[in-house]
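One protein chain omitted, others in place.
Moving on, here comes chain A:
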Amino acid sequence: MTLLSATDITVRDGAARLVAPVSLELHPGEPLVILGETGSGKSLLAQAIMGTLPASLRATGTVRIGGCTLLAEDRAAFRGLWGRQIAVLPQEPWLSLDPLMRAGPQVAEAHRLVAGLPAAAARNRAAEELAALGLDTAAARYPHELSGGMAQRVAIAAARAGGASLVIADEPTKGLDAARRDDVAALLLAALTRSGGLLVITHDLALARRIGGRLMVLRDGAVVETGATSAVLSAPQAAYTRDLIAADPESWSRRVAPSEAGQAVLEARNLTLSRGGQRLVDGLTLELRAGRILGITGPSGCGKSSLGDALLGLLTPERGHITRARGLAPTAFQKLWQDPVAAFPRTRRLGQTLRDVARLHAAPPERIGGLLERLRLDSALLSRRPAAVSGGELQRLALLRAMLANPRFIFADEPTSRLDPITQREVIGLLADLARTDGLAIALVSHDPVLIDRVCDETCSLPMKRGEHDTLECSDLLRTAIG
């Protein structure tokens, strides 16, 4: 018996085909993971199966859920299944909960309105379920008082209240750190009952490994490989799957640190930073040397970007000193941004922007051509505007632009968090090469501790800051491991 079977699902945007005919089956008790990078069509496929595609796209194919057979183009027919047959786990649990309603009533509401229980019974059921998820104390709290993990569990309880046997989770670990990712995997597996189904859509190999079951690798809307998750991940057959696995930071080889440390480029002593009245960094001391890569990790909101702004001279520290090496031009300190599109003037062609920078720094125009070749970029990109270039290419162009200013130090603020794994490896590899060949000092910010571990010579981890009380504890915990 299959819980869900989708046959020949196709998604089109006008004439362009975004998802080629894809068929899949979901069996009770066995999770299915759809793995693919950004733009592979994995979310569109899931939306076509749930009947939640944006109106501008057109889906064809048939979906069989439980006893009913539905046509993918007939979106309205799916409505009756939502909540009762299919439960959808939202990407951002905080955003999907009602901020003005306590957690308990939110779950009870789903029991009453979707499952049709009387009010008292719905309240009892909600309380029972929250208790079973270890959330007895959370029932009376508002979403903003819950931690991310708790909010996610509340969202799961609410999503499953209608008695749906099939859970679909679209990128459930987006933006989470490694520890939280494992929590989510455990939670999803716990929610999977013997007769239930679980469909997980992700680009995260570690999550796929944890979920297990069956795996489907998607690229450009077509299935590249399917099989048991453990088998595919340990012995991939398709070349693309092999590349994808090789691009995972877990399988990178550790960078060999240069034997002798170069000259100090930048030194920070007892640095204390505040922004908007909140103390972010307290008493940090670090040193950046030529040819070395310093990794900066920490949860979001802990002050990584503010630290970068201070090192680049964009933010005045509350206390402490930042000393730059003598004889360096102010423009020897450059930055790479998380979103490269936002880092270029929107309306200007890229070539124009780069020529402006070259002229400002008295670099001959051939320098751009040389760097293009070195960063493996096509010169045709120069005639485009930033929005018309892929993220990976644009991040390399941003690196090119920074190199035109003859930098000695580059602060790379999550430069690859929006790129797919294969592009990520390429960009990080280029950065590491530049550190070695040009003797650049690099500070690399990432929320992925594995990536930092593989690439960086030293690590500095900033603790989480939440409220006054935590701040005090965190300042004690703050550690810097600088060689």
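Everything that follows uses one rule, which is that a contact is a pair of C-beta atoms (placed from the backbone, for glycine too) under 8 Å apart; a residue touches a chain by one contact, two chains touch by 3 or more; residues count from 1.
In this section, contacts and distances are computed from a predicted model.
> So one subunit is absent here. Using its UniProt record, which name fits best from "Peptide/nickel transport system permease protein", "Sarcosine oxidase subunit alpha family protein", "Cysteine synthase" or "Membrane protein"?
"Peptide/nickel transport system permease protein"
> Tell me which of A:R181, A:K335 or A:R408 is the one touching the absent chain.
Residue touching the absent chain, from the options given: A:K335.
> Out of A:I156, A:L312 or A:A412, which residue would touch the omitted chain in the full complex?
Touching the chain that is not displayed is residue A:L312.
> Touching the hidden chain in the complete assembly: which of A:K174, A:H361 or A:R376 does that?
A:H361
> Please give every residue of chain A in contact with the chain that is not shown.
Missing-chain contacts on chain A: residues 312, 314, 329-331, 333-335, 337, 339, 342-348, 353, 356-357, 360-361, 387, 398, 401-402, 404-405.
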